[in-house]
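Data first, discussion second: the structure below is written as structure tokens.
Of the protein chains in this complex, all but one are displayed in their positions.
Up next, chain A:
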Amino acid sequence: MSLFRLVEWVSHTIPHTSAILNASFFQDREQLVVGGEDGQIIILDPGFRDDSNHVLATYLTKYPILQMASDKFLAQMENILAVLSPTKLTYFKVTVEKEEDKHATIEEIFSHSFSTSAWNMCIIPIEDSTPQILVQSIDCKLSLYQGDQCVFSLVPLRALQPGPIGYCQTTQTLFVANNGFLAAIKFSLMSSGSQKKINYDWSFNLGDTAIHMEVTEGLKPTTIILCRRHVSAFNSSGSVVWQIRLEAVGMSMVLYRSLLINNTQFNRLIIATSDDTLLIFQDNKLVWNCSALMSPVALLVCSYNKIYENTITMMASNGKIVVGYLGTEPSLYKVPEEKVIVNYTDRIDQFKELELKIKESDAAGGLIKRKEGIQMKLSIGEIGKRTIEPNAAPNAPYCNVVVEFSELHNVSKLHINIQSEMASPSNQIVLNVGNSLTVLKSIELPFKVLFEEAQIDRNAKYKVTFDTNVGVLALNQLFSEYESDNPQAIGFCLHGTDKTVSIFAANKSNRYRIQSEHVSLLQIASAELVKRIASSAGSIEIGGTIPFGYMHELLEEINQVSGNEKDHLTENKDFQLEAKKKEDSKTIDCRTKEVRAIVSLSLNSCKTGNMGNLPALDALFDKSYRELLDSMDSYNVTNSKIETEKTSLNSLFQLAADISKLSKVETMLNGHFWANTKQSLRDRLCWACRTERGNEMKMIEKLCEHSPKELPKIKEEEEEAD
């Protein structure tokens, strides 16, 4: 919506209007005459502001109205209205009884009839006499009328389609813009009324259909033609003074002279185009443009009263008549009242949610698959006290995992794979559905189901400590489902095993300590502990130290330590699991070859029939086969040991990640950092650290070493005010 638009003052909708005219009938101000296709003539007085109706007089003729004009057409008679319809030119007299009266009367005086339909007319002013009216018929023939007399009739012009006509009194020239040609005719040639071919003074191919013509008098008489695609101004000798190329189809034009700007040097024009724009020109210089909110087919500049002088009157083809003026104040544009105040915290939360959703949908194979695929919901059901499963440990409690499916549209088969991980406390259930639609869900089993209460063990090898900023909570309350009385220590034992983990709480130092002989239990217990403390004590700060020592130990055992520590390691060969694995695999290689050689030897001897050394061969085979089996066993043992160590290490990584998270540090390490990959730990670390320097331990430390960020903990002042 344009900021610059016409400010509406008066508007009327009169259906079937075909012509408008401004004329002054009384009080030296102008009234608006509206002619209709249905033959209606209405005189409106918009300057009379007391009445919203504005109607002064109405009159119904029997002919559609093409054009109207008002002048002193008849001698000794004022207020004459000439109305052109296709078959008649009629003169009316408008009488206003009293100056202040709200009513006027229209009476028909007389009319001229035409044999061929008329199209338009123009007034020919005559000095010292009443003005004449020149009427052009639809087949481009001219007739001239003066009062009740016909001067000449039906002088043919060479044209098929009629266009606007205009007369310049200064040069006594008639301008005709029929059929895309602008022609100037000396009026004296016409007045004889001869039917001969008229010679044009000059003519110009407009190359377009003329729509409207304005002729100015004075020192520099100019003819301005509005065509559909351009506006051209011609001087009296027929050369182009200026041209305006329109962007939209021109609809109507009016030439106006302001009383305030009494400068005849320029011609001031208003041009309306089909894109609802009013363009106001001073010659070819655009001085103003605004939106008209309609595309008027007729334009006028009228002064209806002293306040509203030089208002623009427009008529649309649908009969809407608008009187308005170019407002100087921006009437429409306002800064939107509700300023956009961005609640950044909300936005951040919103974004986080979105991120989460995006991640979830990515994990589920994107949005589209998710919609098609099945939905699965996992929840923990009732916890039972004692399981009766034959393979389970005696007295182990159990719990039901409730699996709910939805959107199982065409699924005929459902495979449920359950993968449990002890090292990190999550159980995975993998569902395979038909054409590889997979849903993956993880659930943490309740602590009670994992552990039973056991003796505490203060001398266990591995420990991890957590400190808090408030006093320690009673452990028997934290783990209320266990029947322990001791608020400062509690021990747990994994069901069916003798693996224990103990938690101690120290009142003095506000610390918790978790101890176990099994390194991977540390993470499970600590995660559960932290979760419970956090849920029971609200905002509490918990911190811990990352047990890099244990990682180092494990790494040494796996023999992933390289670089300068290699020499040191070669001394304790017993611990190099990875090296042992290699050695074992070499041994297996050797033994396999040996067994193969023996087999081929025995086959050879079978072929040749030389069976003498068979017992010796048999013994040899027996021995080397045993050795092979042994070495394979040993290899497997080493391998599983490595796997155990790996899971322990992963569990420690998860622990490190948990502890880092407590101090608001996000690290790339987690329980799956070195899982499901064939890369070496070093490769993984190199990728994570983006460096290839240093040994593994240093890289791990580097990954966790970020100093705790202080910024997230700082409360903003505004929040405090709340």
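Basically, a contact is a pair of C-beta atoms (placed from the backbone, for glycine too) under 8 Å apart; a residue touches a chain by one contact, two chains touch by 3 or more; residues count from 1.
Methods note: contacts and distances are computed from a predicted model.
Candidate names were "N-acetyltransferase domain-containing protein", "Mediator of RNA polymerase II transcription subunit 18", "Putative ribosomal protein L13-like protein" or "TPR_REGION domain-containing protein", and the UniProt protein name of the unshown chain is "TPR_REGION domain-containing protein".
Only one of A:Ser236, A:Asn289 or A:Ser361 touches the absent chain when the whole complex is considered: A:Asn289. Touching the chain that is not shown, out of A:Trp119, A:Phe466 or A:Phe479: A:Trp119 (per the contact rule at the top). Between the chain not shown and the residues A:Gly147, A:Pro162, A:Gly324 or A:Gly671, the one that touches is A:Pro162. For chain A, the residues in touch with the chain missing from this view are 1-5, 16, 18, 37-39, 62-64, 66, 86, 117, 119, 138-139, 158-162, 179-181, 205, 207, 209, 211, 228-229, 239-240, 242-245, 249, 251, 274, 279, 284-286, 289, 291, 295, 297, 317, 333, 336, 339-342, 351, 355, 690.
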